[in-house]
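Of the protein chains in this complex, all but one are displayed in their positions.
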Amino acid sequence: MSAAGARRIEAKAVRVLVLVSFTVLLAFPFFWMLIAAFKQNLDLYTVENNPFKFNLPPTLDHVRFLFGQTRFVRWLGNTAFVGVIVVAITLLVAVPAAYALARLTGRWGERLGIAIFLTYLIPPTLLFIPLSRVIGILGLQDSLFSLVVVYPSMTIPFSIWLLMGFFKSIPRELEDAAMVDGLTRFGAFLRMVVPISLSGILTVVIFTFTLVTQEFVYALTFISPEARQMVGVGVPIFLVRGDVYYWGALMAACLVASLPIGIVYNLFLDRFIAGFTVGSVK
Amino acid sequence: MSAPARKASAARSPSALGIAMFAPAVLYIVLLIGAPFALAILYAFSDARIGATSIHFAGLENFRSILQSPSFRMAVKNSIVFTVCAQVIIIVCSGMLSIALEKPFRGRGFVRFLILLPWVAPVSLGTIGWKWILDSIYSVITWVLVSLHFYKPYSAPMWLGQPHLAMASVILVHCWRLIPFSTVIMLAGMSAISREIPEAAAIDGAGFWRTTFQINLPMMTPIVSVAVLFGTVFTFTDMTVVYILTAGGPFDSTQTIPTLAFATGIAGSDLAAGAAISLFLVPVLVVVAYLMLRIAHRAEVV
Partner (left out) sequence: MAIVETRHLTKVFKQGELGAVNDVSLTTEEGEFLVFLGPSGSGKTTLLRMIAGLETPTSGEILIGGQFVNDLSPRERRIAMVFQSYALYPHLTVYKNIAFPLKAQKVPKAEHRKKVEWAAGLLGIGKLLDRKPRELSGGERQRVALARAIVREPAVFLLDEPLSNLDAKLRTSAREELEHFHESVGTTTIYVTHDQVEAMAMGDRIVVMNFGQVRQIGTPADVYDEPADTFVATFLGSPPMNLVRKDDVIVGFRPEHFFPVTVLAGRAAMPESLRAVDREGPYVPISLRVSHEEYLGAERILYGTIEDGAFQGNKVVSRMPSTLASPWSSGSVHAFAVIEKHLKFYAADTGKRTAPRPGPWR
């Protein structure tokens, strides 16, 4: 074999090694959740048992417990409820704003765009204390509507940023043609630009929804009663009785709540990256 | 609108329609980000408590007591240590991973899905998964190490129970979450480099390492910087991982600024002190914001 051929094989071996080890390290916890969710408690809590296989036959007990005897389903419902409304608010506010920034405000557009992007850097852990008091004053303490009101402040900035890039890539000529044909500028926006940007808007929807499911700090701070929890707080905090963690159910819950989001997010990955990078690297 | 009228309105920027479309967003941001931020500063200088009906000015009292508290000093140290260690590990790992992922191969989409799971799964759920993996008795890591005879049964360390191991565990979970994110951004940066540049380098005589470090990496600097800056913010301002994994323990060894703020302000009802603690996040955020602006500005010049 030529020297070049040997070099190629060596490079390939290293690549495979890196890929395999990282994939295992990164995906392992989910594989683990999968096993633990279906292991019988006896199997799970016996230290000597090999954790990687089912020493006792797998069981649906944890799943049954999760869905039947905890508030898990309720939490999922709460999360979906908040998610849908927050998505609606975000779209209503961010889509026109992004369009305005991309088209109408000229030179300022660039600067405002960056300013908006920077607000994404202000974390919940800075604002949660004053916000908790504001929520209390507004009487929204312990209500899901507290989250409905606050979450858009997190989703709107990044959504504007994402959509700005999108709108900028639509040639102005399309709207000009529509206006020549008789539409007003707003009409052109509504009837021409929005339909074309559906994939960008869809990306915003996915991003907003995943952010709602991921958020922890506000959900923990504003809501105390178990029945009103979001799934991200309910599972780690309330699937515990006293000091006892119901690990089987916990793992099942994690799996159910993570995988669907994971699959959907993965489908839209390329758009997110475009959104992130379109501003900083031309 | 006729052409001359359109030109005139474009010259008069911003137009009324533009402002109307943009205003709700500005309102939201001002009311729900700007105002609370101002309030946080206000509270930090007051004696606000949960349940108290009135607040009074308290001067620098909160800051004085915070700065003297050993918990706080530990929290600042930890925040910095966790963030720096995590970022270093993340950059190196995601660098390796993105180079390995760059060339297409069969099943790459599936591998990418698997690799992304830590990032897309909700923070709290991924963390609780790790809590189980690092459990003092039932940890799978312990089991593996015991089977390989590194430890005698029941004598393996408590991963979340000993201060240094707990800190390492927190850093590990942060890295686990952010490596996918950084990798994905780096891959985007790599794909932005036209294929001809590494080819030109190959023809010029550069081997793999020279091309990577002297050509590809420098070209990717803006995007790598963005990934690092975001990663820094995510780690530095994160409360969830620590809260779920160790709740700041053992003995404050994993306490960070956000978790201390939460413990003091919400659990401890001392809003004022909590606000004051959380304000210490601001300097780092300001530096990050400044650096991001620099990158954006430089990229525009290109």
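Going by the order they are written in, the chains are A and B; count residues from 1 in each one.
Definition applied: contacts are C-beta pairs under 8 Å (C-beta built on N, C-alpha and C of every residue); 3 or more make two chains touch, one makes a residue touch a chain.
Every value quoted in this text rests on a predicted model; they were computed, and no experiment measured them.
> If the hidden chain were put back, which of B:A75, B:M219 or B:V288 would touch it?
Result: among the candidates, B:M219 touches the missing chain.
> Hey, which chain B residues sit against the chain that's not shown?
194, 196-197, 199-207, 210, 215, 218-219, 221, 301-302
By definition in this document, only the chains that are shown with their structure count from here on.
> Centre to centre, by mean C-alpha position, how many angstrom separate chain A and chain B?
Going by mean C-alpha positions, chain A sits 15 Å from chain B.
> In the complex, go through chain B and note every residue touching chain A.
Residues of chain B touching chain A: 1, 6, 10, 13-15, 17-19, 21-22, 24-26, 28-29, 32-33, 35-37, 39-40, 42-43, 48, 50, 93, 96-97, 99-101, 103, 111-118, 120-130, 132-133, 135, 137-138, 140, 143, 153-154, 176, 179-180, 184-185, 187-189, 192, 208, 222-223, 226, 233, 237-240, 243-244, 257-258, 261-262, 265-266, 271, 274-275, 278-279, 281-282, 285, 288-289, 292-293, 295-296, 299-300, 302.
> Quick check on the complex: what are the chain A residues that touch chain B?
That would be residues 11, 15, 18-19, 22-23, 25-27, 29-30, 32-33, 36, 44-45, 47-48, 50-52, 92-94, 96-97, 99-101, 103-108, 110, 112, 114, 116-119, 121-134, 136, 149-150, 152-153, 156-157, 160, 179, 184-186, 210, 213-214, 216-217, 220-221, 231-233, 235-236, 245, 247, 250-251, 253-254, 257-258, 261-263, 265-266, 269, 273-274, 276-277, 279-282 of chain A.
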